[in-house]
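Here the complex is missing a single protein chain, while all its other protein chains stay put.
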Amino acid sequence: MSNEKMTILIDGVAVEATEGQTILQAAADAGIYIPRLCNHKDLLPGGHCRICTVKINGRPGSSCTFPVADGLVIENDTDELNAMRRAIVEMLFVEGNHYCPSCEASGNCELQALGYRLGMINPEYPYQEPKNEIDATHDDVYIDRDRCVLCGRCARASVQLDGKRVFGFDGRGLGTRIAVNSPDGLGGTNLSVDDRAATICPTGCLRVKGQGPDIPVGQRAYDSTPIGSDIERKQTVKQAT
Amino acid sequence: MAKPKVATGHFTGCFGCHMSLLDIDERIIDLVELVEFDKSPINDIKRFSGPVDIGIVEGGVSNDENVEFLKQFRENCRILIAMGACALNGGVPSMRNTVPLKECLEEAFLNGPTVHGGVIPNDPDIPNLLDRVYPVHEVVKVDYALPGCPPSADTLWAALTALLSGEEPGLPYELVKYD
Amino acid sequence: MAVSTSNQKRKVVINPVTRVEGHGKVTIQLDENGHVERTRFHIIEFRGFERFVQGRMYWEAPIIVQRLCGICPVSHHLAASKAMDVVAGVDQVSPTAEKMRRLMHYGQTYQSHALHFFHLASPDLLFGFDAPVEKRNVLAVLAEYPDVARKAVLMRQYGQEVIKATSGKKIHGTGSLPGGVNKNLGAAERDTLQARVDTMIEWAVEGLELCKTITKADLDKLVKFGSFESNFMSIVAEDGCMDLYDGKLRVIDADGEKIFDQVAPADYLDYIEEEVRPWSYMKFPFIKSLGKEKGWYRVGPLARVNACDYIDTPIAEKERQEFMALGGGRPVHATMAYHWARMIETVHAAEKMKELLADPDLQGTELRRKGERRNRGVAWIEAPRGTLFHHYEVDEQDKITLANLIVSTTNNNEAMNEAVRVIADQYLDGKEITEGLLNHIEVGIRAYDPCLSCATHALGQMRLQVRLTDARGHLIDEKLRG
Partner (left out) sequence: MAVEQQRDIISQVAEEFGRSPARLLDVARGVHARLGHLSEESIGFIAEALGLERVRVRDTISFYHFFARQPRGRSTVYLCNAVVERMKGADAVAKAFEEATGVKMGETTPDNAISLAYTACIGLSDQAPSALVNGIPLTNLTPADVPMIVETLRKGEDVSSLPQAKVKKNLLKRGDIVFGAMDPGAAIRKALALSPVELINEMSVSRLRGRGGAGFPTSMKWSFCRTAKGEAHYVVCNADEGEPGTFKDRVILTECPDLLFEGMTVAGYAIGAKKGFLYLRAEYEYMLARLETVLARRRDAGLLGTNILGKGFDFDIRIQVGGGAYVCGEESALIESLEGKRGAPRDRPPFPVQKGYRNQPTSVNNVETLCCAARIVEKGGAWFSAFGYEDSKGTKALSISGDCERPGVYEVEYGMTLQDMLDMVGARNVQAIQFGGPSGQCIAPDGFGRRLDFDDLATGGSVIIFGEDRDLLEYMRQFTEFFTEESCGWCAPCRVGTTLLLKGLEKILEGSGTKSDLEALKKLGATVKAMSRCGLGQTAANPILTTMENFPGLYEARLSKDEFIPSFDLAKALEEGCAVTGRNPDLEEKHA
């Protein structure tokens, strides 16, 4: 891969990018946050959530998968896109059973944090209320599919970071579920609590057992700073004037 | 000019939102200057005295009496605010929505380890239960929603004072929480 | 409003009962001559917690079940934590964890009692049981007794600040976990709280004095009002000392004799059963050995002050002795004595907070312990409204398979029904029913500070209706009060 430098324009700001980067990566390097959920810096992109959709030369596309090319004109932080991103967050909320008040991941949950950042007060859509049972067959890790957003991070991490294939999908459409590599549940797989897959979940779906809400309210990741603040703190470019 | 009237109501929830409203602490003295309270569980006014300006309701909708009272709120309140997770989306009580109602009743009244001679309550003097706990906005039109379990006192205060001064309540990051 | 006095059976309904925390309703069946035939205090909400926590992970219980109640969430939060300590195999949490939890709990007792006495009950006491409706609320207290009301607001605020400092939030925090807590008390947090704790003791004493003054001014009436004799239940320390956070179970009879004592949580099934009646979503607990007719009891401040041998803080202990003198060697049975006992506990809670805040263990760093997993955990706590039982069973995979919750207000169910019956007999029988008279019923219920949210594992409000029924009990007319 060459290190050819190029320039892309994000919301009117010229951003330097390197060949081989995705739009999302180039933006992050420049301190511009593009909202995302299924993406994780250590994983290849999955393209599941579509929250990182931006307009690329006027057409919508997922910034986590789209490679930079010199002169690309990107729209990111627009009312239209943010409203649509919020709509996706709302869809994910009504698709599962996300009881934030009693969820141990609350405050550290990326789905919830996106809701906060994108201004969701309450989902407008009807709740689907799927019936799921917790898979607690593993000694150290459990899956609560009520909280799954099908981001596929666990599945990708298992293959790409752990060299295993503990997770996959089952079914299709609204009936899609995260599946495990055993007929006997997670406990039948070779997942280890030390695997990256075990702790890479953005919500409270895949959790290490026995933790509970172990970080006090007020000190949790998104209690006082919005998701993406870490990226924005690195900002190297001035916002458009 | 007459003070705006405020009513509060409570459905299937834990009363925590009302408690959070009381957590405005000394500001309640300011609030009394600003508004007149109508029907509310914190006073003894059990029926609307007439149209009120702002109605604030806590809790989801889980029985026929909730439905009836909620409709009264909608009819009598110019602005209706849904307060807290239960009102907004059913909250923790809506965890029963993925379990058959029958099993919930049987567990509580027939199978519990301390139950002696169980029977599922069925007297006409107690309300009929709904199949699930519904968010308030699925039953009546809601004008504003304040998330949180409960919304913090600051959240409630910010929203109320904004509305009372005729502004759209816009809440800063710290005041919007779902838990 | 007046009810017609024609020769019909009439049913009086108070729905909602207001200024209590939760959804309840009272029905009073009158015969043709206006005599009270039957009274019932119904709990009209149902939430189903026992069932829907099944299948959840056991460490979630403290954050799920506290949503039973927004007034005393800390009680459920801690009772569940204590039960799950057992499940997690932790018999003794670290000193820091225990003291953080105790501080949280006394903060709650303090705020809840202040809330109840000043915000909910004081209008009746200050303005009279049949004062006009517009007076019967805390805002009227605020207008006429601004100093009392302001202090009440700040007392409650203090309790809530203590809860926030220990659990992260004023309502529904996350401080306690199976095996311990998730934070200690920072020095800055401690300093802020310590600065005001003496004032809080002082104001609690003032509140107690106010309560005593009002009570003594009309002692005869208040002692008789809605009164009846009963057994009392409370947990007490091993030496019989009042302990709101932990201890063993004691039940005394109407004469103060112990029916049983020092019962451990794990054995509760041998002692308690619950009856279900089809007209209420709240069950009726009773002492197994005495049977459901005689085995019912009262819990809460009155029961605790009656049942304990002493209180380990000086002001509260002195006050306890004065209070117990009312009973002349027997327990105090007056319904309205709940308020007095509640204010003694308020003082006690404040004294306890002062003691704890001075303890360096609160700044300790051992927050959480681990142990060998067990499959059953039972724990109790003295919630502001009385003894609260949490019983869980948990499978090998850490999922909850059973939850049984007997909450404080449920323990008082029969007592509240009894109070309604007695008051109806005392004030309504054969009389023309007025709004003010009906409030007497509510005054009686309110003395028990029923947390109907807990009780039904639901929450809401009560309204007041008068229903006229014909001789066969068919509804002819129904009117809302207010």
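Structure notes:
Labels A, B and C are assigned to the chains in the order they are written; within every chain, residues are numbered from 1.
Definition applied: a contact is a pair of C-beta atoms (placed from the backbone, for glycine too) under 8 Å apart; a residue touches a chain by one contact, two chains touch by 3 or more.
Since the structure is predicted, the reported quantities are computational estimates derived from the model, not experimental observations.
The chain we do not see here touches A, B in the full complex. Of the candidate positions A:53, A:122 or A:203, contact with the hidden chain is made by A:53. Annotation: of B:22, B:54, B:67 or B:176, B:67 touches the absent chain (contact as defined above). Note on the undisplayed chain: of the listed residues B:105, B:146, B:163 or B:176, the one touching it is B:105. Checked against the hidden chain, the listed residues A:8, A:74, A:103 or A:150 yield one contact partner: A:150. In the complete assembly, the contact with the undisplayed chain comes from A:95, out of A:95, A:110, A:162 or A:195.
Where chain B meets the omitted chain, the residues involved are 61, 64-65, 67-68, 100-102, 105, 120-122, 124, 128-132, 134, 138-141.
The chain not shown here touches chain A at positions 45, 47-51, 53, 60, 62, 65-67, 83-85, 87-88, 91-92, 94-95, 124-126, 128, 149-150, 165-176, 179-183.
Assume only the chains that are shown with their structure count from here on.
Simply put, of B-C and A-C, more C-beta pairs touch at B-C. Chain geometry summary: the mean Cα position of chain B and that of chain C are 22 Å apart.
Between chain A and chain C the centroid-to-centroid distance comes to 44 Å (mean Cα coordinates, whole Å).
Multi-chain contact residues of chain B (touching two or more other chains): 91-92, 95, 98, 149, 179.
Touching two or more other chains at once are residues 101-102 of chain A. Those residues of chain A lying in contact with chain C across their complex are 101-102, 104, 133-134, 136-137, 142, 144, 187, 209-219. On the chain A side of its complex with chain B, the touching residues are 97, 99-103, 106-107, 112, 115-116, 119, 121-123, 126-127, 129-132, 224, 226. For chain B in complex with chain A, the touching residues are 82, 85, 88-92, 94-95, 97-98, 132, 135, 137-138, 145-147, 149, 173-174, 176-179.
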